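Just one protein chain is left out here, and the rest sit where they should.
Now for subunit A:
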Amino acid sequence: MATRLQFENNCEVGVFSKLTNAYCLVAIGGSENFYSAFESELADVIPIVKTSLGGTRIIGRLCAGNKNGLLVPHTTTDQELQHLRNSLPDAVVVQRIEERLSALGNCIACNDHVALAHTDLDKETEEIIADVLGVEVFRQTIAGNILVGSYCALSNRGGIVHPHTSVEDLDELSTLIQVPLVAGTVNRGSEVIGAGMTVNDWTALCGSDTTATELSVIDSIFKLREAQPSSIVDEMRKSLIDTYV
């Protein structure tokens, strides 16, 4: 189910958080409201980690990750890296990469199987992405924009892209990623979807400006109505519980 929330009166939820199927990262805010909203949604299902990256709160735009791994930019400090390694499940590989384009969240859009990358990304980075995240990487543009991470939100079930994407582009991307895509908006007509919302397989969180229409589009494309967290996470729990023993 899609929910609406705000980070310190700002509707760009995707900037201050990163949600995957295995974990969730949130930024450190003045009040605990943001964190509480995530907790109420995700509670015992996946760990919610409060962090900063490179001393900043815009963690959603700086890092890219899925259930297999997390890539952080070179600006991340050692403490933050250590904190992340400690807090996240062991199955998740945290890797710091040296890349000129350091806002990895803007440059990479990924789900658990496939990733779309900024066209100017280094070859090495692409290889690291393929290794760490365990995905197939495609260099693409969305509606002529090279910042793929900003202009689309992906999950394993579906995705939303920039509203000006043409029908042909939509088809092409859809066949590449193998999930249904729709051109839509979030936060009352904002085109920057990646920054406006964050999503995983059973829940989506959007800015509070999101209209009911947009919410219904999100619900339908990401198939959130039938989704039950338990069914998905049960699979993962097996791997998690393994470590306790």
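Simple rule for what comes next: a contact is a pair of C-beta atoms (placed from the backbone, for glycine too) under 8 Å apart; a residue touches a chain by one contact, two chains touch by 3 or more; residues count from 1.
Just so we're on the same page, contacts and distances are computed from a predicted model.
Novice: For the chain omitted from this view, which of "2-methoxy-6-polyprenyl-1,4-benzoquinol methylase, mitochondrial", "Tetraspanin", "60S ribosomal export protein NMD3" or "Alpha/beta hydrolase fold-3 domain-containing protein" is its UniProt protein name?
Specialist: Of the names offered in "2-methoxy-6-polyprenyl-1,4-benzoquinol methylase, mitochondrial", "Tetraspanin", "60S ribosomal export protein NMD3" or "Alpha/beta hydrolase fold-3 domain-containing protein", the one UniProt assigns to the missing chain is "60S ribosomal export protein NMD3".
Novice: So which of A:P89, A:G134, A:P163 or A:P180 would be touching the chain we can't see?
Specialist: A:P163
Novice: With the full complex in mind, choose from A:G14, A:G60, A:P73 or A:G184 the residue touching the hidden chain.
Specialist: Residue touching the absent chain, from the options given: A:G184.
Novice: Could you list which residues of subunit A touch the chain missing from the display?
Specialist: 163-170, 183-185, 188-191, 211-214, 216-217
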